[in-house]
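Got a structure for you, written out below as C-alpha cells; questions coming shortly.
Up next is chain A:
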Amino acid sequence: MDTIQILFYALTVVALFSAIMVLVSKNPVHSVLWLIGVFFAISGHYILLNAQFLAIVNLIVYAGAIMVLFLFVIMLMNLNNQSEPQKHIWIKLAGAIAGGCFLMVLVSLVRQAVDLEHKSVLVGTGDIGLIRNLGKALFSDFVVPFEISSVLFLSAMVGAVVIGKKD
Partner candidate 1 sequence: MIPVLLILIPLLTGLLSFLIKEEKTVKGWALLTSLVTLVVAVTGCWFYPAAQLTYTTSWLPGLGADFAVGMDGMGKMLCLLTAISFPVVFVATQKNTYKNAGRFYGLMLLTQAGLTGVFLAQDALLFYFFWELALIPVYFLCSIWGGEKRIAVTFKFFVYTFLGSLLMLAGILFVYFHTADQSFAIKSFYQVKLSGAQQGLAFWLFFLAFAIKMPVFPFHTWQPDAYEQSPTAVTMILSGVMVKMGVFALVRWLLPVFPQAASDSAHVIIILSVIGMLYASLIAIRQDDLKRLIAYSSIAHIGLMCAAVFANNKTGMEGVMIQMFNHGVNVIGLWIVADAIEQQLGTRKFSELGGLAQKAPALAILLMVMALANIALPLTNAFIGEFLMFNGLFQYNVWIAAVACISIILAAVYTLNMVQKIFYGNTVPATANATDINQNVQFTLVLLALLVIVLGVYPQPIISLTTDTVHAILK
Partner candidate 2 sequence: MNAIILSALLGVVMMFSGIIIKEKSALKYIAAAGLLLLLIANLMHTYGIYQVRIDTHGLLDFQKFGLFFNSIVFAATLVYVLLSGKDIENTGLNVAEYFALIFFVLCGVSILSAYNGLLMLFLGIEILSIPLYILTGADKRNMKSNEAALKYFLMGSFSTGIMLMGIALVYGATGSFGMTPPPVNPVTGLYQGSFLEVAGLLLLFVSMAFKVSAAPFHFWTPDVYDGAPSVFTSFMATIVKAAGFIAFIRLFAGHTTILGPTWKIILSFVIIATLLIGNITAVFQQSVKRMLAYSSIAQAGFMLFALYSNNDLTQEGILLYTVAYSLATIGIFAVLIKMKDYTYDGFNGLAKKQPVLAFGATVCLLSLAGIPSTAGFFAKYYMLAATIKEGGAFWLVIVAVLFAAVSAYYYFRVIQAMYFKDGDAETHGPISNGFKYALLLLSALIVLVGIMPSVVLNWLYF
C-alpha cells in the first residue's frame, strides 16, 4: 500500500464521515462545518488526482464563498437545533432505505460493468488539471459556454435582486 493509496483511503473516510455528520448533526451550523470538511476532503482528492485548479477553486468557491453564505443565512435566521422538530421515524427510515437502495442498485450496476474492469485512474500525474491547460481549453473550445454562463449569472443576479429587494 503506497502513500497515495493511504491518502486515498484517509480522504475517503474523512469525506464519508463528514458527509454522514452533515445529515446527522442537529445544529445547522455544525452541518455547515461538516460540509466544509467534506469539501476539504474532496479537494484533497482533487490534489491526489493532480487537478490543482479544481482543488483550489473548490476550496475558494465552495468552502470559502458558498459555505460562508450558508453560514450567514443560518446565522441571520438564528436557527439552532431546537428549530427543527423531529421527523417521523418512518419517514427517516423510508428516506434512508430509498437512498440505500439507490446506492445498492448503482453499485451493483458498476460491479457488473465489464468494460470498467481494467480501467484505472491516473493518480498523481497528468497535466490536464493544470491551470494552463484548462485555461487554454476554456478560452478556445469552451468559450461559448463560458460566455453563456454569464447569462446564467446575470439571471441569477437579477433574480437575487428581485427576490431579495424589499418592496
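Here is the rule we go by: a residue touches a chain if its C-beta (ideal position, glycine included) is under 8 Å from a C-beta of that chain, and two chains touch if they have at least 3 such contacts; residues count from 1.
Regarding candidate selection, all candidates are chains of the complex that A comes from, given by their letters.
Predicted, not measured: the structure shown is a model, and the values here were computed from it.
Chain contacts in this complex place chain A in touch with candidate 2, from the set 1 or 2.
Those residues of chain A that touch candidate 2 in the complex are listed here as 106, 109-110, 112-113, 115-116, 140-145, 148-149, 151-152, 154-156, 158-159, 161-163, 165, 167.
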